[in-house]
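Sharing a structure, written as structure tokens. Questions coming.
Removed from the display is one protein chain of the complex; every other protein chain stays in position.
Note that the chains are named A, B and C in the order they appear, and that numbering of residues resets to 1 at the start of each chain.
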Amino acid sequence: MMSESDTQTLRQEVRTWLQDNVPSGWRDAMTGVDQESFVQLQREWFGKLSKAGYATPHWPEGWPGGGRSLAEQKVIYEEVARADAPRLIMYFVALYHAACTLMECGTEAQKEKYLPGILNGEIWCQGFSEPNAGSDLASLKTRAERRGDKYIINGQKTWSTMAQYADRCLLLARTDSSGPPQAGQTYLLLDMKSPGVTVVPINQITGDDEFAEIFFDNVEVPVEDLVGEEGQGWAVAQATLASERGLTLVELSQRMRYALPMLAETLKERGLLEDTALRRDLGKVIARVDACCALADQYLLKRISGEEKVGDASMVKLCYAQTLREYTKLGRRISGLQGQFDPDFMRGATQETGNWTLDFMNSYNWSIAGGSNEIQRNIISERVLGMPREPKTWKL
Amino acid sequence: MMSESDTQTLRQEVRTWLQDNVPSGWRDAMTGVDQESFVQLQREWFGKLSKAGYATPHWPEGWPGGGRSLAEQKVIYEEVARADAPRLIMYFVALYHAACTLMECGTEAQKEKYLPGILNGEIWCQGFSEPNAGSDLASLKTRAERRGDKYIINGQKTWSTMAQYADRCLLLARTDSSGPPQAGQTYLLLDMKSPGVTVVPINQITGDDEFAEIFFDNVEVPVEDLVGEEGQGWAVAQATLASERGLTLVELSQRMRYALPMLAETLKERGLLEDTALRRDLGKVIARVDACCALADQYLLKRISGEEKVGDASMVKLCYAQTLREYTKLGRRISGLQGQFDPDFMRGATQETGNWTLDFMNSYNWSIAGGSNEIQRNIISERVLGMPREPKTWKL
Amino acid sequence: MSELNEYLNELKASARQVMDGEGTAAEEATLWPLTVELGWLLTAVPEELDGLGLGVHGVSMLHTELGRGLAQVPFLAATLAVDALVQSDIDTKAELISRFTTGDAVTAPLADVSTVTLTDTLNGKLSVVPSADTASDVLVCVDDCVVLVKLHQAGVELSARGTWDTTRRLFDVTFSNVVLANQVVLARGDAAVAMIARLQSLRDFALAADCVGAAAGLLDITIEHLNTREQFGRPLALFQALKHRCADMKTLIDAAEALLADSLSRITDEQLAEIDSQLLAKKAKLVACSMFADVSEEALQLHGGIGMASEHPCHLFLKRSMLNEHLGSGNGNYELDIADHFLAQLA
Partner (left out) sequence: MSELNEYLNELKASARQVMDGEGTAAEEATLWPLTVELGWLLTAVPEELDGLGLGVHGVSMLHTELGRGLAQVPFLAATLAVDALVQSDIDTKAELISRFTTGDAVTAPLADVSTVTLTDTLNGKLSVVPSADTASDVLVCVDDCVVLVKLHQAGVELSARGTWDTTRRLFDVTFSNVVLANQVVLARGDAAVAMIARLQSLRDFALAADCVGAAAGLLDITIEHLNTREQFGRPLALFQALKHRCADMKTLIDAAEALLADSLSRITDEQLAEIDSQLLAKKAKLVACSMFADVSEEALQLHGGIGMASEHPCHLFLKRSMLNEHLGSGNGNYELDIADHFLAQLA
């Protein structure tokens, strides 16, 4: 574990760098703009972060910026949140899921072929979710049929972040339907420029379109882009799905905390600073946000010390989703009628935009995606509290 | 359906009678007293009501006070609530469950033997609930073994209202364990003075003890006190369980409404009339109480017009239990620290005593007993919304 | 009463049929002409003025159906303006009513956030005015004066306001020295105060009905989704935790609906301006709007990912529920009004 003074030094270093480098006024610049502008911001911000060595703190020693401990990564995430810097959502899959998958399960050839590209800003997307599958990842239907030295892909993926800009895709496809749902899945690296790939952005209820559907029509993937064994895709995916877990929740919770002044701002703008009821609610939310931050921090400390238990992450995610809901709902209430106007959305700000109606709706991303609140409650009750599992079969 | 003017005449008549006859100061007289005083109040109040003909409005024409339509019964219930008269909880089983069971399923001999007694103030209790059975009435275990012209009863009942004062008991006992749980139950009329009957009051968390456990040790019941056929007890019980349904909920909802001034009183006593947050919460609760009253009224109107559907009653009960919780919780909040002192309970006032901590705890009677909120939600989702039933069997 | 009920039931059935035919969130361009053609604007107009004479009951019933289908029509605004005409004593009343129920559109603000002042001229801003661009006149209530103002004249400016709720097109209407003498004054003094009170009750009941209808429609869609969508090899509707939440939603909806029906049954059209009616309307509006917000929030979560896609109607309900909370004078004020009236009565 790094010493207190090392942490302080790194913290100061990152903080200073962020003060000098976070694009000023990026929030206003991202409000109501088209997606190209947002992509441009992401590219530039990735370039800066990457050059400074703060984009890949989780990569192994030897890689530029790599070799940081989890404690150091935590410091970087916290400072990024405090500085209200843009989230690197367009590069997230590449830097975390793709890189970790390659490093843990990739062949040497695959590593050589793909890792430098990621470092240079290649964009990856995730091809896991499918329509009508929701949190039930095991039920996926997209097929990968082996023909000679190629897999032929047919099917559809959905809710893939920024897939419309992705160079490559982490694909889970079914090579065998005979066994239990988790079996028979295969993990492939797919070139998004391959013939037969069609990407259709999903128009979201907020007006944003950061997600997309991907359609595969006889798309060819060379067998050398198979990761792990054929049929072992589930295990490969599970190994890296959680690679950023904890860090993201620490960052998101901290972002909530640092956005609290926006709630106060709305209260002031609407002339409601004397409203005792709203002030009490603000006090409640401040304390709840602190509790959520504490739970996320504690979780990461457990990961660092190797004490993490199954279900711990579910509690952090559920707590975050619920706190965020309550938080943005208070903002919505404070905003009053005024908050129902001006549906300009802001790109890439996660939820704390100060447009509380937008932020409130965005809060559903966290209670639904990445395992809904309901799935987390199942996990917590069964794995943490030891209550009986949902029955495998039942008779009505 | 009775005309508007008939209703008004009856309403005026009942209202005047209640003004003259509700024992003044009975609430204070029932606070922190022993149960004997309460029993005395119940006896006297029953005597008065019965003499005035308002205790048995649901009995058929020909009986004293009987022959009233549901609409007239509703008027009486509403006025009793408005007048804040004591609830006749000690006579409730006798006047409703016992009387209706006898009238619908009893033999002529049984009617002659028992109905006049009820009218004269005999007290009946219900022997349905069992320990560890909760809302699952079908699972009961108390046994009734036929020996010659007698049934021999062994087992235990619980949560029987005022059983310690009861003369007779409506008993559901198992005569056959071979079939499905509902089958094999038999409905008996039991004399509480029979040898082998032991009654143990249940000390409740409020300090009250209006419920009791009943133990049966080889208690004999003559076969002529069998109601319906042996093994058909479930059907007999179901037929009359709901005899007062609707009326009770109308009365209880109205009582909530007429007790609202107590909330205002607490607010005033604590000098919190200027607290905007609490006033808003009061406004919310007032509106919610009105909605609950409206739902209960609508339900009774549906019963009157024969339009009642399965599950309608469950919605009223759930709505009442939740509204009452919210209502008493607001009272608890308004009471502050002061509300945590003086744990004197008041007997027989249902929940609106103005001691909000007590009332809050009493509100759990309505979310747990008579089919818990959870059971009501099952019924509503399955029977009203047509969602699939809980599976009969399942495999883990 | 039972004859009225029969009419209402007929109207309800036909409205349901129309709305089912048009589908969820039918567009203004199609649905508005149909609304006019069907004579729905005549619902509350008395028979002697060639209306249906179904009063606030009829209007509320229609709003329930329009809410259920998330109809994108400025029906409430027009109804309020027409009702003001009906209550007025002006000479041209019959003519104007006929015009606004069959041809030209008239509108009115849906929230009490006007900054309009009145001397000999009108000045200031009227907000939350639906479809003002396609209407010819707008109803303006200022203190003790109710006046119908032409939208296409010098001194009147329209400005479209973007809203999250896309089922309504709202405008700010700004008046600069609009000469009162050139407008149609519908009432002044006590008559105007009573008229404004009446219009508020009518509006609040209509909003309550809108919420009740919309929430019921949304619950149907949600149950349908849960019954159809499978996860882990079984329909979502089998999961008890979800069933229980649906049961709570249903109970909330039915209680709000019962309160609305009960409140309406306690008053006649002529009593709408009375303080007791206003309170009944406020309670109905408060309960229904809070309920609709709760139901919409739950529905979105129960829909999961598909609810987050704009192609699915789920979000339209949520956005309408959020706006509805703030219409009228806003839920927070209703809560206070109800409490304060209650406390005043006790004192």
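Just so we're on the same page, contacts are C-beta pairs under 8 Å (C-beta built on N, C-alpha and C of every residue); 3 or more make two chains touch, one makes a residue touch a chain.
Just so it is clear, the model here is predicted, and its values are computed rather than measured.
Engineer: By the document's own contact criterion, which visible chains does the hidden chain reach in the full complex?
Structural biologist: Taking every chain of the complex into account, the missing one touches A, B, C.
Engineer: From the listed residues B:Glu44, B:Asp136 or B:Asp176, report the one that touches the chain absent from this view.
Structural biologist: B:Asp136
Engineer: In the complete assembly, which of B:Glu44, B:Glu145, B:Glu229 or B:Glu390 touches the absent chain?
Structural biologist: Final answer for the missing-chain contact: B:Glu390.
Engineer: For the full complex, which residue in A:Leu282, A:Leu324 or A:Met346 touches the chain that was left out?
Structural biologist: A:Leu282
Engineer: Among A:Cys292, A:Leu324, A:Met346 or A:Ile368, single out the residue that touches the unshown chain.
Structural biologist: A:Cys292
Engineer: Please give every residue of chain B in contact with the chain that is not shown.
Structural biologist: Residues touching the hidden chain, for chain B, are 129, 132-136, 139, 158-159, 202-205, 207, 332, 336-337, 340-344, 357-358, 361, 364-365, 367-369, 372-374, 377, 390, 394.
Engineer: By the contact definition given up top, give the residues of chain C that touch the hidden chain.
Structural biologist: 239-241, 243-244
Engineer: Tell me which stretches of chain A touch the chain missing from the display.
Structural biologist: Given the touch definition above, chain A has residues 260-261, 264, 273, 276, 279-284, 286-288, 290-295, 297-298, 315, 318-319, 322, 374, 376-382, 384-388, 390-391 touching the missing chain.
Heads up, the rule we're going with is that only the chains that are shown with their structure count from here on.
Engineer: Between what two chains do the most C-beta pairs come into contact?
Structural biologist: The chain pair sharing the largest number of C-beta contacts is B-C.
Engineer: Can you check how far apart chain A and chain B are, centre to centre, with Cα atoms defining each centre and the answer in Å?
Structural biologist: 53
Engineer: How big is the gap, in whole Å, between where the Cα atoms of chain A centre and where those of chain C centre?
Structural biologist: Centres of chain A and chain C (C-alpha means) sit 41 Å apart.
Engineer: Could you check chain C for residues that touch two or more other chains and list them?
Structural biologist: 238
Engineer: Mark out which residues of chain B touch at least two other chains, giving numbers and ranges.
Structural biologist: Within chain B, the residues that touch at least two other chains are 276, 280, 388, 391.
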